[in-house]
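Of the protein chains in this complex, all but one are displayed in their positions.
Coming up: chain A.
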Amino acid sequence: MEKLCDYFFIYFCPNLMICKNLFIGIAISNKLYIFFFSLLLPSRRVERAMDTLIAQLQRRFCDFTISLYHQGFLDDQFTELKKLQDECSPDFVAEVVTLFFEDCEKLISNMARALDQTGNVDFKLVGSSVHQLKGSSSSVGAKRVKGLCVTLKECCDSQNYEGCVRCLQQVDIEYKTLKAKLQDLFNLEQQIVQAGGRIPQVDI
């Protein structure tokens, strides 16, 4: 029954997959209505529509992934993380990047607080925080964030206050941008799986 509801939704309104669960909730109380409606759809046409949707999603996934590497958001280390994801830990990459974004929030906040103490800035604290952030960003393949951490470390080592403040703002923007892009990527993965497809291997 649920599969038929899926076919119905994919055929008529693939962009509204998000409403699927709501629809199924309503459908459960209107089983007969859905059942008879779905009988009107020729099964071959439904299968073709499904395959088209999966292929479209897979193409979008591949293109988006490649663009993240080409635009410098991600590097080879992200690929290494994907290799570690398996049936035992299907959400491994998402878990690791979540930990990374928590690190970003905590360390950026520490550094902002330290830089706020105008006239009495603890550059050693800023330096050790940015060193930690550089380490985590390197471990997850967050290439742009890591690059900005290198610049921030240099500003810190030379006690360049203005440089530190400017750079820290850029780090903040950059990690939030990456977070949004990875969320889009994970959403695409979920849509592919929900449509019954497999997540394609992307060769960078």
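The definition used in the following text is that a contact is a pair of C-beta atoms (placed from the backbone, for glycine too) under 8 Å apart; a residue touches a chain by one contact, two chains touch by 3 or more; residues count from 1.
Keep in mind that, in the parts below, contacts and distances are computed from a predicted model.
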item	value
Listed names "Phosphatidylinositol 4-kinase beta", "Non-structural maintenance of chromosomes element 1 homolog", "Large ribosomal subunit protein mL46" or "CheY-like superfamily", matching UniProt entry of the absent chain	"CheY-like superfamily"
Contact with the hidden chain (one of A:84, A:173 or A:204)	A:84
Interface with the undisplayed chain - residues on chain A	77, 80-81, 83-84, 86, 88-89, 92, 95-96, 99-100, 102-103, 128, 131-132, 134-136, 138-140
